[in-house]
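Shown here: the complex without one of its protein chains, the others still in place.
Naming follows writing order (A, B and C), and every chain is counted from residue 1.
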Amino acid sequence: MFLTQLVHGLTLGACYALIALGYSMVYGIIGLINFAHGDIYMLGSFFALYLTSVVKMKIAPAFLIAMGLTSLVGLVIERVAYKPLRRSGRLSPLISAIGVSIFLSTLLNMYMGPQTRGFPDVITELQVKLGEIVITTTQLYIVAMSIALMLLLRHIVMRTRVGQAMRACSWDREVASLMGINVDQIIALTFAIGSALAAAAGVMMGVYFNAWWPLMGFSAGIKAFTAAVLGGIGSIPGAMLGGVVLGLVEILGSAYLQSSYRDAISFTILIIVLLVRPSGLLGRKIEQKV
Amino acid sequence: MALLELKEITMQFGGLTAVDHLDLRLEEGVIFGLIGPNGAGKTTVFNLVTGVYKPTSGSIYFKGERIDGKPPYSITAMGISRTFQNIRIFKSLSALDNVKIGRHCKSSMNLFHSVIPGPFTAREERDIEEKSMEYLRMVGLEHKKDILSKNLPYGEQRRLEIARALACEPKILLLDEPAAGMNRQEKTEIMDLVRRIRDTLGVTVFLVEHDMKVVMGVSETVAVLDYGKKICEGTPSQVQSDERVIEAYLGRRARRTRKAV
Amino acid sequence: MNVKKLISLSIAALLIVSVTAGCSGGQPTQKSAEQKPPEQKLADTGPIKIGFLGALTGNVASYGINTLKGMKLAVEEINAAGGVLGRPLEIVIEDNRGDKTEIANVTKKFVTRDKVAAVIGDPTTGGTKVAAAICQENKTVLVSAGAVGPGVVEIGDYIFRDVVIDPIAVPAVVKWLKDSLKWKRVALIVSVNNDYSVGQAKLFEDALKKEGIEIAIKESIQDGDTVFTSQVTKIKKANVDGMIAPIYYTEGALLMIEAKKQGLNKVFIGGDGLLSPVLWELAKGATEGCMVFAGFSPDEPDEITKKFIDKVKQVYNEEPDMFHAQGYDAVYLVADAMKRANSADPSVFKTALAQTKDLRGVCGVLTILPNREPLRTPINVLEVKGQKFALKARVPVTAPQ
Partner (left out) sequence: MIDAYTIQILVVFGINAIMALGLNLITGVTGQLSLGHAGFMSVGAYTAAIMTLRLHTPYVLNLLAAGVVAGLSGVVLGFPTLRLYGDYLAIATLGFGEIVRVLFLNLEITGGGLGLSAIPSKTNLAVVYACLGITLYVMSKIQKSRVGRALMAIREDEVAAIAMGVNSTSLKVQAFAVGAFFAGISGGLYAHYLTYINPNDFGFMKSIDSLSMVVLGGMGSLPGVLLGAAVLTYAPEKLRFLQNYRMICYGAFLVFMMVFRPNGLLGGTDLRQLVKASFKGLNWGAMAKQGARTREGIGGSKDGIA
């Protein structure tokens, strides 16, 4: 029983990690609490749903096209809703993000209806049995995907020129631009990558839970925010770790404590973790330079 | 009894020792300069005195009372106030409001007083306003009281920060590089101001400065820090002729230059 | 100082007033037209207005949208047949997002600006309670299509509902479970943030206790959840005869998918919250055999119901669910009362509404009891078979003493 729950917890954690990765990346670079991230995730999932069920595409190409389309939408959103606000504190873009979130979710609500929709059978589900635990192929895909994307992302940020520019922008945008970095371009790129990651998460989660609905981004956004903060804002391995911890806490909390208190349990643990480590599990310590 | 006394102060950050067994004594009414090359630990000393850091070992006494380990705000209330190396005024508040916040520990209205009006609160508010204007006048900014402080020119921001620190009516004022980034004219003005603060208000001044002319011109006693250690202390002329000081400044610079080449 | 304070406060007040003046000045033409004395709306030959109260966006939008679709069909039919008292019906549509404040806003708008004769909705019990207080105060009839929880009609004599109410249905169904299916040990699943679910679960608990069926395990979910793994694992371990799941169809379908994944091959039974084609559209076979009790039966329907099902399919290209049916019936219930009372004045036709007896609707036969609670008989127990609900049993109910 415990091992089964553990497997479920890890899978759910990998899902949260997937959403949190893109979130944390955008967050790390422009410091925006992007409440629209969840809705971008919903949109990515929608594209995949449309492509697989209406266009009857296979999942692999649908997955890639969904990521591409979503990153385009991400670019547009950045240009329209965030770029004009780059110099105006941190709460104005936050409200703007809420506007984008309401816009996207009601738009899809209008075109698709509020009903939850299932994905067609796009992945042949096989089961691997290890004693009492049963692991499905989808679960394996999700865990593998989130680890792969984390490594890829970390590679991009730490080892490439673009990543170097991103890190420069995250430390000090003005200095970065003085160094000849095109800050606008880098931020746009960050958004594109972040949105593509959100889409990847959306597709995987949509397939795994077999559910798409216009408001699915709302709770996903909160979970991503929570996972990112728990792991340490801006830290890519932190987002991964935060997601996994959150998933485990949710599953094990509802299995061994009270399932009706699930969210309260996970937030209590979050607050306790933050009190012990005020900048998250893997976050850099905030130094108040005097 | 010295006004401020640091005994055997050591401060370590991880493996780095920023301040190393430092002893300092400031008598009441002096202008005391602390100099040293970059990274010598001058600002750390200020942070230790004001309670931002807690020393790894050693003790700090103010008016005979031990203050290390106390929270910064209560150290301020006891009569130590400071300015910052990189100006830290309250940018989107007016110049007058900045100074009024300096009056915080000299007034006592709490939340309830501010809501329930009475003769006491009115009197106190009037007192805050008058005193704050006095300090603004002292630094020559009385005509700019309603201007948002971030819109003031650099030199005036520095002076505003000093006025804010004075508004606490400190026994001792810690100035962290008050002349940094100023032109000659402004530097002379700052030196005048420092002298006036001591002469008219009787405030002891503890000064960290990079600019030799300013330190030497205004201080009565100067101490030199190098790698967290005090290597010399005396009158400006004594310090200027001290071998170790010259070595710390010039010798190092010479070594560095060689390395860079 | 004091003068300054006064000035600043009065400026603030001025600001409010100017803002609110903007509020009320918004629709001057409309208002002057509607500021006529209230008798006028009842006497003239204009359309009889019915307010639709429900969410078209937000979390509970699917209930509101389908209720509205059902209402529209009924109104079309009635108008095509000459309307009520020679006047056509007209639905005033406003979205409330499922937000209580907006529900209050919309209801106030209905009763004061639109001067509707009746308000139909809200599909949720909580929303209905907020709206009911306002309707009662303003003497406008409210018929809830969906509020099944307790404490609704008690709000006042203008408040009605046309649902299968749980206090009557649940004991009957539990008795049937014991007698016909021989269940002895069950799991109870409740969605804690859904008032429908919490209310029905409480009734189930009482009824199960009374019938001597053991609740082996009680598990909680939340509306909006997609992950039910730990709940299903625990239920599977509890080794029960069946699961009682008074929850809505989306969570129901996802829960049943998870149950099938984990090899929990026991039957779920739930209330009309589960009655939606979403069950098999989403769950691809995982819901096979799942049971639902409701007043509405798409299988072996009578004439009226069959006509209704065909019409929904034809107009909206979808299978009707509970909300379509309740919305549709609510309009007929109101129209019937107006006809019998020969008046569209709420204070008059509410009496006729309270005397409704054996009204044939798509959800069965409806009688309003003396305490203004509806009695629907029989209760249909349906079973998911392939892509449809098949009638499994008809459980008769009688009015409680």
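The criterion applied here is as follows: a residue touches a chain if its C-beta (ideal position, glycine included) is under 8 Å from a C-beta of that chain, and two chains touch if they have at least 3 such contacts.
Because the structure is a prediction, the values reported are computed rather than measured.
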Chains in view that touch the one left out, judged over the entire complex: A, B, C
Chain not shown: contacting residue from A:12, A:33 or A:201: A:33
Touching residue (missing chain; options A:55, A:72 or A:107): A:107
Contact with the hidden chain (one of C:149, C:298 or C:346): C:149
Contacting the left-out chain in the complete assembly, out of A:6, A:57, A:75 or A:94: A:94
Candidate in contact with the missing chain, chosen from C:85, C:181, C:198 or C:304: C:198
Interface with the unshown chain - residue positions in subunit C: 4-5, 7-9, 11-13, 15-16, 19-20, 22-24, 26, 31, 35, 56-57, 93-95, 97, 99-102, 104-105, 108-109, 111-113, 125-126, 129-130, 133, 137-138, 149-151, 154-155, 190-195, 197-199
Hidden partner interface residues of subunit A, rising order: 24-25, 28-29, 31, 33, 35, 80-81, 84-85, 87-96, 98-104, 106-107, 110, 157-158, 166-167, 170-171, 222, 225-226, 229, 232-238, 258, 260-264, 267-268, 270-271, 274-275, 278-280, 283-284, 286, 288, 290
In subunit B, positions touching the absent partner: 50, 52, 71-74, 76-77, 81-82, 84, 88-93, 97, 100-105, 107, 109-111, 113-115, 117, 121, 124-125, 128, 148, 164-165, 168
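By our rule, only the chains that are shown with their structure count from here on.
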Closest chain to global C-alpha mean, per-chain Cα centroids: A
Chain centre separation in whole Å, for subunit C relative to subunit B (CA means): 70
Centroid distance [mean C-alpha coordinates] between subunit B and subunit A, Å: 47
Residue list for subunit C, restricted to those that touch at least two other chains: none
Multi-partner residues of subunit B (at least 2 other chains): none
Touch list for subunit C against partner subunit A, complex: 57-59, 61-62, 65, 192, 219-222, 224, 226-227, 229-231, 233-234, 237, 250, 253-254, 257, 261-262, 278, 281-284
Contact set on subunit A toward subunit C in their complex: 1, 4-5, 8, 12, 106, 109-110, 113-118, 121, 134, 136, 205, 209-211, 213, 215-216, 218-219, 250-252, 254-255, 258-260, 262-263
